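One protein chain omitted, others in place.
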């Protein structure tokens, strides 16, 4: 095995770290692993690694960086070489250098302007369950309690360009794409973990952040998540609904800083030799919101 | 990427091929791809490859062979070399040689006595949905209609031995194990696709076949599957229930020949650096049937 | 027992009877009982009575009439007397007079301008299942396949007035109400069958028809219903979502004529001595769409 395994984590900017922490631990129901100055580290309850979400105190909302986990230590050198060959500078950071729990890291700036980390050896902290005769889960979970991070959705001015980079240089596979009538990619869905997407791009300003999605096990959890939103006065942006693209079901809502979150479930297994699915511009509404069949303009706006 | 990607297919013996076909297409709801003499080829509706289940006319029930899909053509040579190094003979078969749709294949006999194929390049036949602006699924599905194969569960006299072979030679990762009080493995769960198991072994006669499992998306589908069983007079063996080991939920039932099937959902994502979970012999009941907490003796009997 | 038992049926106008029939039988999945000239009679698969929905050929969409089932034959006389005492004329129709399957009927015009039937003794036609050792349901259901009618939602200029009439004269109980800042009722929910509502009224033009709702058993069925809509190109108006008022979950969509339908589930049991719940005008958005918290203006428009 070699190369990128899956999406590892996202680092998100929040102006009020305490408020964001209260939201992410009590409403979303992530587990806080540690605090370190102006950053807090969180994970889904069933993740074993140190963190899948970092909250960073910053003047405004947005995405600071995202990280992918690689299979083996040697993948870092191989991928760094390919990225450099593609004319993009990389920096190397030893375990711990980028903060608590952080692994060996290759950092670079994607053509879409996003800071991307490739990571090996992040600290493993376990899922709070014994390795001997465990129950099927903790009994004291709070909020929506997603077991783990699922995918990230970004904006890029040149979706074709960044998609080529992710496919050719990083080895991602294209599962679905929405094509403009002029023949360029309006949105692309890319995976390494055989799901429908570890990462997706939508046409918009470079560096833009559309949402980060947490996995839940079924459609019922989306309703319970929406109940939690309503109970806590959290604005539901869209859903529970279904996507034509990926066939997954999702619920969108905002953290107190304005970063969009999704609870996501469903989708399908994607083999390396499966063909990507294409959506025409005319069917973009159905690709995004399969039931309503039309886009909510607010939903298409970059949020950070 | 290299090595084994996932479980590809199972070949199951049935004395009455017509009856078995009626059951697998109408009750289970698999799609028949083709017939070839005394064999019929089927797949889950969302599988793109030619088949994930082969029914073979034979005097009695049981497992004829199982197959794993590899990432790349070169994996076949690499794995064949490792298997030969382990003192096990392999044979090589060109695409089409082992039947309709079959890919390049390395065949060998596992230490547990099972015939195992490693396959690259099986025919892709698609999932009956367009690649342009598709709906989220066909509207005319029959029976339980699982989208795809999930895992296979076999018997072996020496579970420790075959588990070592699958880990050391084939590169599988151990996710869970049930240990006897004497310190040997009563059952092991092994994966390549980051789920809880592509294959599992239970102590029993070599060559034994416990069940083949098809994936469904949620707990609701298990109830609907059980409704289908009852409607068609198919014997439900156990469930809908939950397993302590893998945390997955399942429904067990028999095909007309006596081969055990499972509808399975749930489980969790397993990273290569996650630690396996261990169950003690005293907790084996809960590991298998989490709710009842005790084993159904019939369930533990090898069926073929 | 005496008085009104529950909502019995609705008669809906459709310009193209064939198209409407195709929609109600294939997409919604109702069972056609009979045709009679310009009318078609349908029922949910688990209803035993002759019809719960009548489609009537008419120049435009809208509600022709609605009917309630009473417990006993003598209830008809008692209720007719009360209605006449309230200054409203009634007419009496023998079984069969109002069409195939129709029972003894008292017909009158409610203060909101709607034609209302009180019915006893509609033909019982069974639910297509044997009364001896039945399965849990038919195996060949089509479309959304709701087992039965649930409630009806109407418009009235004077919601206070029609609500008083339904409570005082017909014996309905108020379960929930949305109050304007000026102290009048914007919407009311009324029941006889101990659910959250057999009928509801929303401020709007007299005689207006907001929607008719069919019961399904759970939230999962709403997603499957929405999948059916999308597959068949049926416009989803709202949902799957949840209501604050009644706590029920619903999916709204339109028949080809423009009549709004709902698939509904959830709600709660209401005892005769339970207190009604009140929503303020400021919270009306949450009362109707609990998750989004704001009204879709199109949703509030009378549709027929």
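First chain written, first letter: the chains are A, B and C, and each begins at residue 1.
The rule we apply is simple: a contact is a pair of C-beta atoms (placed from the backbone, for glycine too) under 8 Å apart; a residue touches a chain by one contact, two chains touch by 3 or more.
Values in this document were obtained by computation on a predicted structure and should not be read as measured data.
Touch with the chain omitted from the figure is made, among C:33, C:163 or C:277, by C:277. Between the chain not shown and the residues A:37, A:135, A:205 or A:272, the one that touches is A:135. Note that of C:128, C:141 or C:193, the residue touching the chain absent from this view is C:193. Although one chain is not drawn, its touching partners on chain C can still be listed: residues 1-3, 5-6, 46, 48-49, 69, 71, 124, 126, 131-137, 147-148, 171, 193-194, 217-220, 242, 244, 247, 266, 268-269, 271-280, 283, 286-287, 290. On the side of chain B, touch with the chain left out of the figure occurs at residues 219-220, 223, 226-227, 229-230, 235-236, 239-242, 244, 249, 286, 290-293.
Contact between chain A and the unshown chain involves residues 135-137, 139, 218, 220, 227-228, 230-231.
Here is the rule we use: only the chains that are shown with their structure count from here on.
Taking the mean of all protein Cα atoms as the centre, the chain whose own Cα mean lies nearest is A. Work out the mean CA point of chain B and of chain C, and you get 48 Å between them. Chain A and chain B have centres, each the mean of its CA atoms, that are 31 Å apart. In chain B, the residues that touch at least two other chains are 135-137, 218, 220.
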